[in-house]
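Left out: one protein chain. Kept in place: all the others.
Let's look at subunit A:
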Amino acid sequence: MEDDLISKKELLDLTGISYGQLYRWKRKQLIPEEWFIRKSTFTGQETFFPRMLIQARVRNILNMKDDLSLDELASRLSDTEGFSEIRLTKEAIVERNIVTEIAMSVYGPAVESKEGLYSFEQLLHLYAADTLLSKGDMSLDEGRILLRTLEKHAGALTGKPCELYFVRKMGVALFLLAPSPVELYFDEGVRLVAKVALGDLVEQLKGRLS
């Protein structure tokens, strides 16, 4: 997962944007500072980006650019304000391919609010579970623990960069939520099954919603 980076050059080639645009977006805080990852390569130091995040973000920016000024865009992208009002029905979620039907039918009832609608936050939790499920890392039952963890603790970490760790020891599944960057050291028998940055998920989910 951590190695899923895209170089600046590759990004520009793929998306067709120019250096100037990229730097302008950085100045306008359309692209967060943390996404600029410096790594040394054989040609010297190069800048890399988290592949999924940056591609989703560039697509989002390019799609919205014509309707909004860059400053408006910045405020739109930097927070979840625009999305916090969102309420979707189960049907709409499955139809728009945001969360798969399986995850929806298993976890949906436990998460939904009274009227059978889903808020952005609830949707995010479902999306997290769905992502791990679809990778084949997590069983359906373990997903329930994940959802409980998220429901209980994700609120405390809203607005902060935060990572979700999924570890197993002797078949027992454990979920951890930690503000990033953090370094965790486990004992020998522990296997880190998955590590997901919640910010990544938020970004992908926003891309799917807009």
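Just so it is clear, a contact is a pair of C-beta atoms (placed from the backbone, for glycine too) under 8 Å apart; a residue touches a chain by one contact, two chains touch by 3 or more; residues count from 1.
To be clear about the criterion, contacts and distances are computed from a predicted model.
Participant: Name the chain not shown, per its UniProt record: "Nitrite/sulfite reductase", "Cytochrome P450", "Gluconate 2-dehydrogenase subunit 3" or "Protein CcmA, bactofilin family"?
Facilitator: "Protein CcmA, bactofilin family"
Participant: Among A:44, A:136 or A:155, which one is in touch with the chain left out?
Facilitator: Considering all chains, including the one not shown, the answer is A:44.
Participant: List the residues of subunit A that touch the chain left out of this view.
Facilitator: 9, 13, 18-20, 22-24, 26-27, 43-45
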